[in-house]
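Okay, so here's the structure we're looking at.
Left out: one protein chain. Kept in place: all the others.
Just so it is clear, A and B label the chains in written order, and each chain counts residues from 1 on its own.
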Amino acid sequence: MTNDKDSPPADPGNYDAYFTSKENDLRWYREMLRIRRFEEMAARSYTRGKISGFLHLYIGQEAIAVATKEVLEPQDRVVSTYRTHGFAIALGSSPGACMAEMYGKATGLVAGVGGSMHFFDRDNQLWGGYAIIGNHVPVATGHAFASKYLGDDGVTFCFLGDGALAIGPTHEGWTLAGLWKLPIVFVVENNRYSMGTPLERSIPVSDVTVKAPGYNMASDRFRVTSVAETAERLAAAAKLAREESRPVLVELITYRFRGHSMSDPAKYRNRDEVAESRSWDPLERTYNALMHKHGMTEEALEELDDEVVAEMEAAVEFAENSPVPEPSARFKNILVEES
Amino acid sequence: MATVVELPRLTDTMEEGVIAQWHVAVGDKVKRGQVIAEIETDKATMEFESFDAGIVLKLVAEEGETLELGAAIAVFGKKGEDAAATLAAWKGGGTAAPEAEAEAAPAAAEQAEQAEQAEKVEDAEEAAPAAEAASSSSAEDERIPASPLARRLARENDLELSSIPGSGPHGRVIKADVIKAADATKASPASAKQEVARPKSTPATGKDVDHDGRPYASFEDRPIKLTPMRKTIAKRMTQSKRDIPHINLTIPIFMDAAAAVRKELNGVLSGVKISFNDILIYAVAKALRAHPRVNACYTPEGLIEYGDVHVGVAVAVEGGLVVPVVRFADQKTLKRISLDIRDLGKRAKDKSLKPDEMTGSTFTVSNLGMFGIESFTAVINPGEGAILAVGRIADEAVVEGGEVVIRKVMRATLCSDHRVFDGADNARFLATLKKILEAPMSLFT
Partner (left out) sequence: MPEIQIRHAIRDAMREEMTRDDRVFLMGEEVGHYKGAYKCSEGLLEEFGERRVIDTPIAETGFAGVGIGAAMAGLRPIIEFMTFNFSAVAFDQILNNAAKIHHMTNGQHSVPMVFRGPNAGAHMLGSTHSQAFEPFYAHIPGLIVVAVATPYDAKGLLKTAIRDPNPVIFLESELMYGVKGEVPEEEYLIPFGVADTKRAGDDVTVITWGQGVPVALKAAELAAEQGIECDVIDLRTLRPLDMESVLESVRRTNRAIVLFHGWPYGGVGCEIIAQIQEKAFDHLDAPVLRVCYEDVPMPYAENLENLVLPTPERGLAAIREVSYAR
C-alpha cells in the first residue's frame, strides 16, 4: 500500500488520470450533486428559520461519501460524525426523511429526536451520526471487535475529522484496534480546520499518517479529487482490513467550502485558499470531465441539475408538510421494553 | 418564472441584516452556490451564497440598507422576464408565513398534551377534596409547626391545630400530640376543641401558653420501677437524715505537694498509676488512725470506736451507687490501696462485687471532683460516724504572706454525726488530713 506523503494531485485538466466511463462519472456526479443540493436546501431552510440548532455542511467533501458507498459490502458499517448528511444521502437514506429530521418532524430519519448531528440509518449501513468529537472512535472499534468475534467478515469504516486527532478517545480506540488487530478503516477527513482553528495550530504534525505505525496500522494519504481514485484507494484499505484483519488509517485531504457550521462566517480563511481548493472540487471537476471528456452539453447537465433540485425541493416540501412528533414520543426508546 | 431572492437568516440569532456589498450586478448570470453579496449580521459580515440560479433581473436592496429577514433583495430569472411583476406577485418573505403554519402543528400537539394533563389534575382533585377544605377552614394553622401527618390527623379528628401543644423540636405538633389531644377530646366531649389533653400530674392552668397564645407542650411523666439498689439507698439515706444530726465543716487543702509526689511516684512505680483519690484515701486512713473518735459510731447503748480502719469509697454505677471497702487501709501501702481501688471500682461497674466487699466500712469517702464539683455535703452511711465529701482540685489565686500565688486547691467537707463527736473534733481531723496532704513527706517519718 502506498503512502505518498504529499500526493501531488493530478493536473486538474488531465481527466484521463482519474475519470472513468461516462456511465460511472455521470452516476457519481449525480450522487455528489444530490448531496450538494440537499445541503443547499437545508442551508436555505436554516436561513428561513425552519431548521435550528447546529447545521454542519459537507459541501466540498461529497466525493468521499460517494466513494465510500462504492466500496461498501453489505455486512460493512459506516460510522461518522455530526457532519453526516453526505453519508446518509450517498448510502441511500431518503432525502425527505433526512430533511424532516432537521425540521424536527415525526417522519425524520430518527423521528425527530436527533436533528442534523445525529443521523442513524441502520438499514442503509449508516451507524451514526456522533456529535461528541472522537467518542465514536471506540464505538466503531467495538463494531469491528464484534465482526471479528462473530466472524462476519465485516469491515467498519470510521470517519473522523482532523479536529478529532487531539482528543483522547481517538487514541484509545486506535490502540485497541491495533492491539487486537480489528478489521476497521479509520478515515481522517482532513478538511484542514478543527472548527475555526487551522490544522497547524491544533496538532503537532501536518501528516496524520505518521501516527499509524504507533498503533500498528497500515496507512494511506491522498488528496480527494475524484470519486474514482478515492474509491479505489478506500477499497484497497478495506481489502487489507478485511483479509488481514488489521486496522488501516487513511488520511484524505479535502476541503469544506462553507464555515464549520451555518453561523460560522469562516473569516479565518483567505479567498485565495478557498479559490485554490475550489479548483480541486471533485464535483466541479467531474462536471468538467462530463463536458470535456464525455462530451455532454451544458444544457444536459443543467437538466440533470434541475432534476436533482426538484428531488430536493420535494424533500423540503415533505419535511414542511410532515407532522411534528406526538407529545408522547418523548417517552419512547429511553429503555428497550422487554419483548 | 422569476425568483425573488430573500434576505437570509445567516445566524441563529439574526433578526435583521444589511447588504454590505453586492457581488453581482443586473444582467449577470448567477450559479447556485455563487457568492452574490456580503451581508452584515448581528455576528459578522458573511458571504451569501446563492440558493438560486439565473440572470440578475433586479437588485431590490441597496447597499447599506437595513432589511427584515426574508425581505426581497433581488430578482433572478430568465432574460426578458419582468422583475416588477414577479415582485408584485410575491407574497412576502418566506419566513413569516410558513412560520405561522409551523406553529399550528405544535399548538395542536400542545393542546393534546394539555388535555392529558387536565385529566391528571382532575384525578388529583378528586383524590384530595379534604385537603382543600382543610386549608381554607384553618388558615390560622399556617404558622403552627406541625408534621404533615399531624396536620392530617388533626383534620380527620376535627381538632384545631392551634389548640394542640407540640412536643417535637421547636414545638412541632407531631402524631403523638394529636392522638393525645384526640383521646382527651373523646374523654370529655363537652369541652372538645377548647380543652387540651394534659397529663394527670400537671393539670392545665389555662395560663401555660406561649407568646402566640399556644399551650406549651407537656410530656408524660415516666414511672420508673425501684430497683433493689434504689430501695436500699432510699431506706438508708432516709434513716440517716432522719436519725443523724449532721454537722458539716469544709477546709481548703493545697494539693501542690501531693501533685508533685504523685508525679514522682508515677515516674518510678510500674504496674500502677497513682491517682489523687488514692493519695486521699491513704491520707484519710492515716488521719483516722490519729483520730479514733472519727472512726466510730453511735448506738443507743453507747459509742463504739472501731478498732480497724476500713474506708468505704463511694462509686457511681448505673442506676445508683455502691460503696466498696478498702480494708485495713491504714496498714496498706499507697500502691496497694491504688490497686485495690482500681479493682474494686472496675468490679463495681461490672456489678461483680461480692456482698462482703461492700459492707464493714468504718468511714466513707465520696469524691465528686471528677465532675468539677467544688464542694458539697454528703449523707452519713448509717453505722459510721462521718463521711468525707471531696471536691475538685483546681488552680486558685491564694494570698500567702501578702502575695497572690497560685495553688492547687481542693475542698474537703467532713460531714459528721454530732452525737459521736463535736465541731472541734471534726476540725482537728480535717487539720491532720490537711497537714498530711500538704506535706506528704511527713508520712515517711
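Criterion: contacts are C-beta pairs under 8 Å (C-beta built on N, C-alpha and C of every residue); 3 or more make two chains touch, one makes a residue touch a chain.
All figures in this text were calculated on a predicted structure; none of them were measured in a lab.
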Missing-chain contact, candidates A:L57, A:I89, A:M102 or A:V137, resolves to A:V137
Which is it among A:Y46, A:Y103, A:W127 or A:F318 that touches the chain not included here? A:W127
I'm checking contacts with the chain that's been left out. Which of B:A150, B:A181 or B:L353 qualifies? B:A150
Under the stated touch rule, tell me which residues of chain A contact the chain that is not displayed. 77, 109-111, 113-114, 118, 120-122, 127-130, 132, 135-147, 149-150, 168-169, 172-173, 175-176, 179, 332-336, 338
Hidden partner interface residues of chain B, rising order: 131, 147-152, 167-168, 174-176, 219
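Note that in this section only the chains that are shown with their structure count from here on.
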Please name which positions on chain A make contact with chain B in the complex. 36-37, 40-41, 43-44, 46-50, 52-53, 59, 257-258, 262-263, 265, 267, 305, 320, 323-327
Listed in rising order, the residues of chain B that touch chain A in the complex are 6, 8-12, 32-33, 43-47, 49, 51, 69-70, 94-95, 98-99, 101-102, 105-106, 109-110, 112-113, 116
